[in-house]
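For reference, the structure is listed below as structure tokens.
Omission of a single protein chain aside, the complex is shown with its protein chains in their original locations.
Note that the chains take the letters A, B and C in the order they are written out, and that residue 1 is the start of every chain.
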Amino acid sequence: MQMKEYKPLIVAFCCNWCSYAGADLAGNNRLNYPADVKIIRVPCSCRVNPMFVLRAFQRGADGVIICGCHPGDCHYTSGNYYTRRRMAALFSMLDYLGIEKERTRVEWVSAAEGAKFAATMNDFAEKVAALGENKRLEDLRCKQ
Amino acid sequence: MRKCSLNSINSVFAEIAKAATLYLPVDGKDGSAVYTKWEEGKVWSNALNTVRSPKDFFFPQTENLMAFKTAGKNIEIIDTRSESEDFVIFGVRACDVKSFEILDRVFLSEPVDTFYAARRAHGVIVSVACTKPSETCFCGTFGINPAEPAGDISAWKTETEVFFRANTEKGVALLSKIEGLTEECTDEAVDAQKEKISAIMKKLPLKDVTTDAFGGGKTMDYFNSPAWDELSQSCLGCGTCTFVCPTCQCYDIKDFNTGKGVIRYRCWDSCMYSEFTRMAHGNNRLSQKERFRQRFMHKLVYYPENNDGLFSCVGCGRCLAKCPISMNIVKVMKKIGGENK
Amino acid sequence: MQTITRDQLIEKAVSLLADGTVSCVLGWQKGEFDYDVTPVLFKNADELKANFVWNDFCGANFSKYLVTKAEKATGKVLVFLKPCDTYSFNQLLTEHRFNREKVYAVGIPCEGMVDVAKVKAICGDGIVSIDCGEKLSVTTLYGDEPTVIDAKDVLAERCINCKSKKHVAYDELLGEEGEVIASDRFDEVAKLEAMTPDERFAFWQGELSRCIRCNACRDACPACTCEKCVFDNPKSGVENKSPANSFEEKMFHIIRAFHVAGRCTDCGECSRVCPQNIPLHLLNRKFIKDINCFYGEYQAGAEVGSRAPLVDYTTDDLEPGEVFDRRDNNA
Partner (left out) sequence: MNNVETLIPAVGVITDVRIDTPDIKTFRVVTTDGKKAFDHRPGQCAMLSIPGVGEAMFSITSSPTNTEYMEFSIKKCGCVTEWLHQAEVGQQITIRGPYGNPFPVDDVFVGKNLLFIAGGVGLAPLRSVINYCRHYRDRYGDIDIVYGSRSKADLLDYKEIIDEWATDAGVNVHLTIDNAQPDWDGHVGFVPNYVKELGFDTNKTAILCGPPIMIKFTLEGLISLGFDKTQVYTTLELRMKCGVGKCGRCNVGAKYVCKDGPVFRCDELEELPNEY
């Protein structure tokens, strides 16, 4: 049997106002980014609870990226500032538990940055692919 | 009675492990003993007992019952059980051996719990007598003799030797497997040890704890006692006592959606938890006092009422050592029982 | 060896009860042995004289009890607070979890509490009595002579790394006012950070796999005062009673620590109550260390009303991607 090429599953939480529109723009401009990036639209990047990140890993994600408006541009004034602190603390904790730090990322993508969105996803997917499957935060029950 | 030298016990373990998986208490990283699968290099712990009770072997904290595949409106039930394999639990103390009898009466009474029964049928218990009971031990209260543990094989450990006596057919079969590594001997050394232990038993601080005031039919005598308020006032409502207890057997059945199907599993539950009895229309035990009372009334009154006076506590002392606020069954028995002599 | 005596505390409590300042006293009740103490509400002087205890084993932090006990009490509740307890006290006040008017706080000095497991490691099992004098004199069933040990040798981990002898909240202080101490409490965290990810993973896998999900860490934590915990709520989607696998273990402990991040005063109750001796404080301290490092020194509970770092921000905070560099440079 031929081994299937390993393609990491990426979950991208995108804020409704900037990054989701950015992803849209990337699509409209026919920019390529991996099909294994699954976008979940959230009202604001700050909606992303640490539990969401862990649950994404549980359900089989190999990498989780959170995209929001650039600091200062939040539709709700300050949501992404909270995201920034929260995710800094969470990512540092995941790293502390020995989970590869390359599997998590926060990126600010505006509605006009379709190219940045595509480039970010390509880069992130590549880094995650280099790590291989997520073994350290997996739930075997979900992998059968 | 057969014996082997303590130095050669590892070859006995190796022999047993050839035919069945062998578990025994091994010191963990934090210094407390844990039942661990034996393999070359694992050393039998000198600790009196493990933090977790051996009930896990028959009634694991989590166990899958079945799986479901759903497609549209259809459901398919998949039996996920695999054939259990034979295993030996070595070094079970007298109190914990007794706890199996208490669990048996729940799980093996009609209708039989087949998950438990299968494990029970495949497990062989090698008990070992205690030589240095802890201050928290009160197995004597429940008529358990730590020097004369039950189980398929009883063992006694001295400074230099280990003695074995088979009690059941399973025990005889296991003992015959290690026949070449052991030799026939008299009861002398074991009798001497028993005597020593019975002298220690008389010195234990909790030797006077008594069950006299408890037993079946006493529900209404104690249920409304004002002492429950006082005893339960600082209970945190955690599940430590229930989870370290060798006789607590309440469980929950839950579904886990894996995204590809549903696994139905059973896991330990605690009557100390606030949502244990919560249902759609309300909760019949609203305060921690009621939950706290349930746990002790069950052990001291309800269970004996349904099981010929057998108490659902073996005096292992785990809850005494582990309760975050040091509230435990001994204090309850002294307070509630003492007021109602 | 505590500098303040049981008699002094009883005297204080009795006089406050007598003049009507307080209606009841939250204190430690003696147990079956010399080391097992239970927090209870004493109603009168007789109960206090009979059962109140103050020794090297009174570790339990009373602050959380105020959430439930202060509300129900008819008058004021007298609570004895060790320095570390006062931080939890303030933090709960900041979060409006109990009514300050209903509490009379008496600060008491603490020389550190003893971990009975460490005593047993030295003296052996079967402790019949422990005399908490100048030194600890431990009698066991198996030794002929009592073993004498220095309390300093058997202090609980959290007391070895005591962060403050200063009371940050009280109505009245018994004994001398202490100082905030420069402790080495982050050393262990730093040691872990210096390991490779593989080593760290192996370490935590080993620790967390022992978890039995008894929830004692959560239920004893003075920062965990939610009416309904997310892990108890079937509708949260993450309710789970058992550590079904290694993911569930990690999930519970990461989220538990995260929910108190920035609010945890590092009182150490989680590690004290863990029946499996999991060093849970190392998770909480990691968050504290990170917060100190990323957003400036912050001690939860040092003052009432301060804004916890994770519900605050500045416009030039560091980016999540930069945290690893920052840590590595500071290490």
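Keep this in mind: contacts are C-beta pairs under 8 Å (C-beta built on N, C-alpha and C of every residue); 3 or more make two chains touch, one makes a residue touch a chain.
Because the structure is a prediction, the values reported are computed rather than measured.
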| item | value |
| --- | --- |
| Touching the absent chain when the full complex is considered, from B:F243, B:F276 or B:F311 | B:F276 |
| Residue numbers in chain B that touch the chain omitted from display | 65-66, 68, 70, 73-77, 79, 106-107, 111-115, 216, 219-220, 223-224, 249-255, 257, 262, 264, 266, 269, 271, 276-281, 284-285, 290, 294, 298, 301-302, 305-306 |
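As a working rule, only the chains that are shown with their structure count from here on.
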| item | value |
| --- | --- |
| Maximum centroid distance from chain B, chain identifier (CA atoms) | A |
| Chain ID, smallest distance between chain and overall C-alpha centroids | C |
| Chain centre separation in whole Å, for chain B relative to chain A (CA means) | 46 |
| Whole-Å gap separating chain B and chain C, where each centre is the average of the chain's CA atoms | 30 |
| Numbers and ranges of chain A residues touching at least 2 other chains | 139, 141 |
| In chain C, residues with contacts to at least two other chains | 244 |
| Chain B contact footprint on chain A (complex, rising order) | 59-60, 139, 141-142, 144 |
| Sites on chain C touched by chain B in the complex | 31-33, 36-41, 60, 65, 117, 121, 124-128, 141-142, 206-207, 210, 212-216, 218-220, 232, 234, 240-244, 269, 272-273, 275-277 |
| Complex contact set, residues of chain C against chain A | 189, 192-193, 197-205, 230, 237-238, 244-245, 247-248, 250-251, 254-255, 257-258, 261, 283, 286-287, 290-291, 294-295, 309-315, 317-324, 327 |
